[in-house]
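Complex shown without one protein chain; remaining protein chains in place.
The chains carry the letters A and B, assigned in the order they are written, with residues numbered from 1 in each.
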Amino acid sequence: MGDKPEVKSTIPKSGRFAWWRSFTKNPLAVAGLLIVGCLIITAILAPVISPYDPQAINTWHILEPPSRAHLLGTDTLGRDCLSRLIYGVRISLLVGIVAVGLATAIGAALGAAAGYYGGMIDTLLMRFVDIMLCFPAIFLIMAVIAFLEPSILNIMVIIGLTGWMGVARLVRAEFMSLRERDFVLAAKLSGASDRRIIFSHILPNAVAPILVSATLGIGGAILTESALSFLGIGVQPPTPSWGNMLTQGKDNIEVAWWLSIFPGLAILIAVLGFNLLGEGLRDALDPRMKRD
Amino acid sequence: MPFIAYLSKRLIALIPTFIGITIISFMVMHLAPGEPIGVQADLNPKMTPEVRERLRALYGLDKPLYVQYWRWLDGLAHLDLGRSFAPDRAPVWNKIKERLPVTILINSLSLGLILLIAVPLGVASAVRQGGLFDKAVTILIFVFYAAPSFWVAIVLMLYLGVDLGWLPVSGLHSLMGYNALSPMQKVLDWTRHLLLPVAVSAMGGLAGLSRYVRSSMLEVLRQDYIMTARAKGLSEHAVIYRHALRNALLPLITILGLSVPGLIGGSVIFESIFAIPGIGQLMWSSVMSRDYPVLMGNLVIVSILTLLGNLLADIGYGLADPRIRTGRHG
Partner (left out) sequence: MNYIRILLSIIFLFAVQCRLAAAADCPSYGDTIVVGSIGDASTLIPMLASDATSHEIAGLIYDGLVKYDKNLNLVGDLAKSWDVSPDGLTITFHLKKGVKWQDGVEFTAQDVLFGFKVITDPKTPTAYAGDFMEVKTIEAPDPYTIEVTYKRPFAPALSSWGDIVVLPKHLLEGKDITKSPLARNPVGLGPYKLKEWKTQEKIVLEANPDYFEGRACLDRYLMRIIPDPATMFLELKSGGLDWMDLSPIQYERQTNTKFFKKNFKKYKYLSFSYTYLGFNLRFPLFKDKRVRQAIAYAIDKDEIIRGALLGYGVPATGPYKPDAWFYDPDVRRYPYNPQKARALLAEAGWRYVNKDGVLEKDGRPFSFTIITNQGNDVRERTAQIIQYRLKKIGIDVKIRPIEWTALINDFIDKRRFEAVILGWTTGLDPDIYDIFHSSKTGPKELNFIDYKNPELDKLLVEGRETFDKKKRKKIYDRVQEILAEDQPYVFLYVPMALPVINRRFHGIEPAPSGISHNFIRWWVPKDEQKYMTR
């Protein structure tokens, strides 16, 4: 999208890598990064490291406790829990990333428009944000998914459509504070189009807060999927998702502890990882947060 | 009186939001595939086209959309939200009315519990920013946030309810012999039943609020007047609790208002797992059985409640903040 020297000029040269140094000094942030890194690697290598086909049913071996053959035991249809857990990473990450990506795109676009143009557009858009914030997101999500169909696509899209308001506010605030700054005014005077100013001059400055909120949002989306699975409208079998595995585990909690402990811990660790990473990024990227 | 001016400004600002809420709630019904009378009509095998038309007229579905919306809004003003499609044909408002108190009770309790824990934790973390305590608390509250609530609930029920037998597994109060209890015993009975649901519903909300208190506190601690106070030689205790805390907690009021929908949304899960007859279960069952009038009524009532929560927060904010802002905030 063209060069953006002005953007760089807003961050002091010496500080360009300062955030990384500050980030690595925070053990929690590093732990978060490690967790997320492991998840991504697991997702990529899923077919290589899974001991079994995650969908292979074996009714001779249902609900077997962890053993050498099945490290995490088998589920109610004799499928290997470890393999399902590994493939579940893919679904969880997919749901999280796509839903949050969509929310971020919508939020950034509306927030940018509101913050850049101000006036009537701002009022209208922010009123819309206020309205959306009054609805419990889960109510809207479950209504829409129950009416349509609980496919992965629908789930990702509707989580995204109900989760953009925070980003919109964030981006708007950033735009409001930046639109009167010298480099923006200079760009305007030199005849740059609104689109160019928004996308190549202001938006890059808002990347840090957007990144932080997106990272935190992925954890939230993973939790939302598990809540939907609990209600029976999450990702549908046989596709393994941590949410539907945990729901199966909950229904058999006394029969087979391994069915709920492992997916439960997986969700917990993954969400924890994204939150620690997000918080770590926030502390590192936000200059106001730095301790002298 | 600047406060009156502030308040009326806030009230006027609510009107468009309110209208937006009603429009979105109304649209949900018309987004759904098929006509809303479909469910009811299909229950009757003898449904002739004439009867169908009569039913359409009865529900006003033969009118243009804006007329339907206006009628519905008019009904809403009188708390007349139509009748449920369920075989009992109960008025929607009656259904909502009998469920609301429980949900409001539990959510208020859990909000109270969240505040009770989150504020001291947040402050303590901020004061000891970066220290071992801060890190431990951070991990702990994120673990609480990250654990799926229905999973925690079932584990606690199994352990405390079945294995140890300390607490009842589910329900609002004892079913047998409840009426014979003294008022004191009744409160105790309720407390025992509500302990787990309130704790579980508070768990997830803890993280957001305590992080908020922490960062708000950190921000305040960096302000000039705190520096000045420190420079004047005031004790750290006095600086934190007399000067910083008050200012750090002020924006919290707004956050509380905003956290209402999230809490009520969580009700769907914990009311279902703890068998509590509240608004979350009503919403869920109306979604599942496509009981559109109840669904719409629920959406609009809950969001209006949120709106009121926000208004209360605004008023609280206006009362607490001597500088009473005149512009937007939040």
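Observations
To be clear about the criterion, contacts are C-beta pairs under 8 Å (C-beta built on N, C-alpha and C of every residue); 3 or more make two chains touch, one makes a residue touch a chain.
Quick caveat, the model's predicted, so the values are computed rather than measured.
Touch with the chain that is not drawn comes from one residue among B:Ile12, B:Ala77, B:Leu132 or B:Leu175, which is B:Leu175.
Subunit A residues in contact with the hidden partner, per the touch definition given at the top, are 55-57, 59-60, 62-63, 76-78, 146, 149-150, 232, 236-238, 250-256. Contact between subunit B and the absent chain runs through residues 33-34, 38-40, 42-46, 48, 51, 86-90, 95, 98-99, 154, 157-158, 161-162, 165, 168-172, 175-177, 272-275, 277, 281-282, 285, 288-290.
Keep this in mind: only the chains that are shown with their structure count from here on.
Work out the mean CA point of subunit A and of subunit B, and you get 23 Å between them.
For subunit A in complex with subunit B, the touching residues are 27-28, 126-128, 130-140, 142-144, 146-147, 219, 223, 226-227, 230-231, 243, 246-247, 249-250, 253-254, 260, 264, 267-272, 275-276, 279, 288-289, 291. Residues of subunit B that touch subunit A in their complex: 16-17, 20-21, 24, 28, 31-33, 129-130, 135, 138-139, 142-143, 145-151, 154-155, 158, 207, 211, 215, 218-219, 222, 258, 261-262, 264-266, 268-269, 272-273, 283-284, 287-288, 290, 295, 298-299, 302-304, 306-307, 310, 328.
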